[in-house]
Structure formats: C-alpha cells, structure tokens
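Got a structure here, written out as structure tokens. Questions coming.
All protein chains of the complex are present and in place, except for one that has been dropped.
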Amino acid sequence: MPVIDLANPTRFLAVVNRVLPWLIAATIVLFAVGLFGAMKAPDDYQQGATVKIMFLHVPAAWLGMFGWALMSIAALGTLVWRHPLADVAGKAAAPIGAAFTFICLVTGSLWGRPTWGTYWVWDARLTSMLVLLLLYFGVLALYWTAEEPGRGARAAAVLSLVGAVNLPVIKFSVDWWNTLHQPASVFRMGGSTIDPAILTPLLIMALAFTFLFVALHLAAMRNEILRRRVRNMRLIQAQELHA
Amino acid sequence: MTPFRALLLRDMRLALRVGGGALMGALFFLIVVTMTPFAIGPDLALLARIGPAILWLGALLASLLALDRLFATDHEDGSLDLLMMGPLPLELSIATKAIAHWLTTGLPLVVIAPLLGLMLNVELRNTGWLALTLLAGTPALTFIGLIGAALAVALRRGGLLLAVLVLPLTVPVLIFGIAAANAAIIGPTPFGPPFTILCALSLASLVLGPIAAAAALRHGLE
Partner (left out) sequence: MNLGPHADFIVAAYAVTLFVVAALIGWVVLDYFAQCRILGDLEDRGVARRSQRKS
C-alpha cells in the first residue's frame, strides 16, 4: 500500500488501529528500561541526585519543540500541498506539544530551585520556552474556538509557520546570550559532553517520550477524524430533518 | 493617483474622522501612564527607574487595542473583499493599510511619549531617547500585530484572541526596545546594538507581516 493511501482517512484509521497497540507496548518497554537506568544513574558531583530531573526536563523540552516543528510541517501540508489529513495532524499535535512544553517549564523550575536557588529567571532560554507555551495557547485558541474546523485549521496553520521562528531562537539562545541556563551539552559540534552513565538513560528516556508522543498523536488524530465524521453526520441529519 | 496613494489616504482619512479611533490610542496611552503611579505609589525615583518600561508597555497595549479595527470595519462592510480582488496585490494593500494605521495610531504615541515621560519623572533629555526607540519599534508592533488582526478577522473574533496571538510575537520588540531605552538612559551598555536590532525587527516585519497576514486572509476567507 503506497504511502499516499494514508491520505484517505478511512485507510489511515485502519493503519492506526493496527499500529497503535505495538507503539503502546514499545513505549511501555522503553519507559521501563529508561526509568530503571534513571534510578541507577550516578549522582552528579555538583548537583547530587537532582540531576535525575534532567531525564524528564530535557526530553520534554525536545518534544515541546518537536511538536511545534510537526505543526509547522503540517501547516505546509494544509496551506501549500492541500493534504487532506494535514490539518488533523496539526490540531492533534498542538495539545500534546503544549503539555510537554509545560512539563519542561515546571520540571525546569523544580530543578532550578535547589541548583540555582531560584524557581524562575528571565534568561533567554527560559523566556523563549515560555513564549513557545504562549504561542501554543494561541494556536489552541484558534483550533478550538473557530466555528468552522477548516477555517480555524487554516488560521492555526499560518500561526504555526509564523511561530516557527521561535524554534531556532530557543535552540541557539544559550549560545547567543551568555546567561544562567547551561549551554548545549548533548547536541553540539565535537560530540556530547555528558558522562555515558547519565547520557544513556537520557537518550532512552528521550526515545520513550518520543514513542509516547507519536502514540498519543496518532490516537488524537484518530479521535479528530471520528469527531469530524460525527459533525458531518449531524449536519446530514439536520438537513434530512429540514427536508 | 496611484492605488497605493489612494488606499493610504482613504485609510488615514477614515482613521482621523470622529469615531475613527486615531487619537484613541494616544488617549489610552495617557490613561495607562496616569494609572501607573496610583498602582505603584508616587515614589519618584522608582517611577524614573521603570519609566521606560511603563511607556513601552503602554505603547504595546495601545497598539494592540487599535489593531482590532485594522480589518474589522472593512470586513463588515465588504471593502475587504473588494481589496482582495483589486489592482494592488493583497500583500501591498495590507502593507498600505498598516502604514496608514501606524501613521494615525503609532506615530501619535511617539509624539506624546516625551510628555508622558515627564509625568513619570524621566529626565527631559532621556525622553527624547525613549521617543526614538518607540519611533523605531512601533512599526514592528503594527506589522507584527497585523498577523493577529488578520487571523482574528478570518475567524470573526476580535479582542482578546487578538491579544493572545500577538503578544508572544511582540516579545522581541519589547525586549530590544527596553534594552535600547535603558542603554541610553542608564547605560553603561551601548545604545547601538539593541537599537539597530530594533530597526531590523521593524524592517523585517514590514516585509513578513503583510505576507503572513495576506496568507491568513486568503485562507481564512475563502
């Protein structure tokens, strides 16, 4: 079955129904391994055990940004290529990405209090992540308050593309402005600077969270397709009653 | 008369008429600045310290409120549809409306900023620098706000949705505007870099704002 067939909602639902159980199983296994590795990870010589918060905070940050990137690509699908499922993909990704951004901000704050001494500081990276959360709220407002789903989706698509400007700002903010948040230590030229005993559980947790994101996203897309079917059927019902 | 000039003059005339909202922005700005000492207390040193910030926030909020009317009235009476079908490319029509909007709403803010600065105990010399940063930054606020206005009119919702959409996008303008103002007033950091970045933001939004707004209108109103 060629990939283009996935553009048909019914076939897409069939694929999701088959794939989702495996995704969920894989997610559970990855979390089991990742959490075990997180428990076993050694304490950082400076931060002590609080480094264990990193196993939540960093994947959440990556997935918050990944969610917006996904929405931007879906936006191109909606506005440029007119792919039928593109706006479904974008609408489904928004709450999940927003939730992960929220987790990133809260776990970061809880990590900052014992290590930096403060719950919050207005440095470049924290501020741009907060702006990302606000942008998510804006997109959610557009998706959920529009009277016609199609119109709201197109408006949200435009905002997704405009807000994508924020993603490089987040990534490079710790390089451009030398402030409190630590600079990049995983994805940088010359390789990572984290000890493998901590890096490995981090990468496994990141993979586990990513699988979770994808599973939630596909399930949410399925729900959105069903919701649109309900709406269409109700419209037909209303027309038949009127006729 | 070129279409550009015709549209520009039309929008400016409409804005300057009674009920057109041109000077409402400046009035709102004045009211916000007046309310601030009631909230913070009359401590003059404190007011002088945060004066630039109050003026920038006031200008931001005043711009935001005025943006509502950028497309709404045209959409209601159908002239937006005419503009979309007219001789000018939609991006250019939008840019023209935005320029007219800034001339009638943004520029008055810049003009009364020195007076309001004096009310906040900012020194006269420094109010000039403040006004300069506002002059460089308010176009960015208008052109970025365009995007939110277009999205809101496409969905027939205004007001708070517009604010929620626009405010996160204007954060960089606010940051660099305040940085430039504080650099000029308090120092010791140089005025040049944040000011040039502010100008760059205005110029970039001059181009990108109308493009995004046109996309929003086209897709939203089809």
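Each chain gets a letter, A and B, in the order it is written, and its residues are counted from 1.
Methods note: contacts are C-beta pairs under 8 Å (C-beta built on N, C-alpha and C of every residue); 3 or more make two chains touch, one makes a residue touch a chain.
Since the structure is predicted, the reported quantities are computational estimates derived from the model, not experimental observations.
Participant: Determine which of the presented chains are touched by the chain that is not presented, and list them.
Facilitator: Even though it is not drawn, that chain still touches A.
Participant: Decide which residue listed in A:Lys52, A:Arg151 or A:His181 touches the omitted chain of the complex.
Facilitator: A:Lys52
Participant: Of the residues A:Phe66, A:Trp111 or A:Phe211, I need the one that contacts the missing chain.
Facilitator: Touching the chain that is not displayed is residue A:Trp111.
Participant: Looking at A:Ala69, A:Ala164, A:Ile194 or A:Ala219, which makes contact with the chain not pictured?
Facilitator: A:Ala219
Participant: Any idea which of A:Ile103, A:Leu126, A:Val139 or A:Val158 touches the chain not displayed?
Facilitator: Of the candidates A:Ile103, A:Leu126, A:Val139 or A:Val158, A:Ile103 is in touch with the missing chain.
Participant: Under the stated touch rule, tell me which residues of chain A contact the chain that is not displayed.
Facilitator: So the residues of chain A touching the missing chain come out as 39, 43, 48-50, 52-53, 56-57, 60, 95-96, 99, 102-103, 106-107, 110-111, 113-114, 212, 216, 219-220, 222-223, 226-227, 229-230, 232-234, 236-237, 240.
The working rule: only the chains that are shown with their structure count from here on.
Participant: As a quick test, compute the distance in whole Å between the mean CA positions of chain A and chain B.
Facilitator: 32
Participant: For chain A, which residues count as touching chain B in their complex?
Facilitator: Those residues of chain A that touch chain B are 79, 127, 131, 134-135, 137-138, 141-142, 145-147, 151-152, 154-155, 157-159, 161-163.
Participant: For the complex, give me every residue of chain B touching chain A.
Facilitator: Answer in residue numbers: 147, 151, 154-157, 161, 164-165, 167-169, 171, 212, 215-216, 219-220.
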